[in-house]
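See below for the structure under consideration.
Only one protein chain is missing; all other protein chains are in place.
The block that comes next holds subunit A.
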Amino acid sequence: MAFTLYALLQAALLFVNAIAVLHEERFLRNVGWGTEQGIGGFGEEPGIKAQLMNLIRSVRTVMRGKMKSTV
């Protein structure tokens, strides 16, 4: 079972790319995973779904780099 480090690198890259291409407006809102609806109250601890949406949003922000932010 030849799971090399290079294969790991490829898998990680593809995975991060997959998260980065999830478009906020066209897709995530329709599914119900848009970040405006998710983060609700301030006092209550965020559940798993809110954490996931936060994660997706931060990955997209980091991956966007120097492009102009268009949400």
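Note that a contact is a pair of C-beta atoms (placed from the backbone, for glycine too) under 8 Å apart; a residue touches a chain by one contact, two chains touch by 3 or more; residues count from 1.
Note that contacts and distances are computed from a predicted model.
*Asks:* Which choice in "Trafficking protein particle complex subunit", "Mediator of RNA polymerase II transcription subunit 18", "Very-long-chain enoyl-CoA reductase" or "Protein YIF1" gives the name that UniProt lists for the one chain left out?
*Replies:* UniProt protein name of the non-displayed chain: "Protein YIF1".
*Asks:* Which parts of subunit A face the unshown chain closely enough to count as touching?
*Replies:* Touch with the absent chain occurs at residues 1-5, 7-8, 45-46, 48, 51-52, 55.
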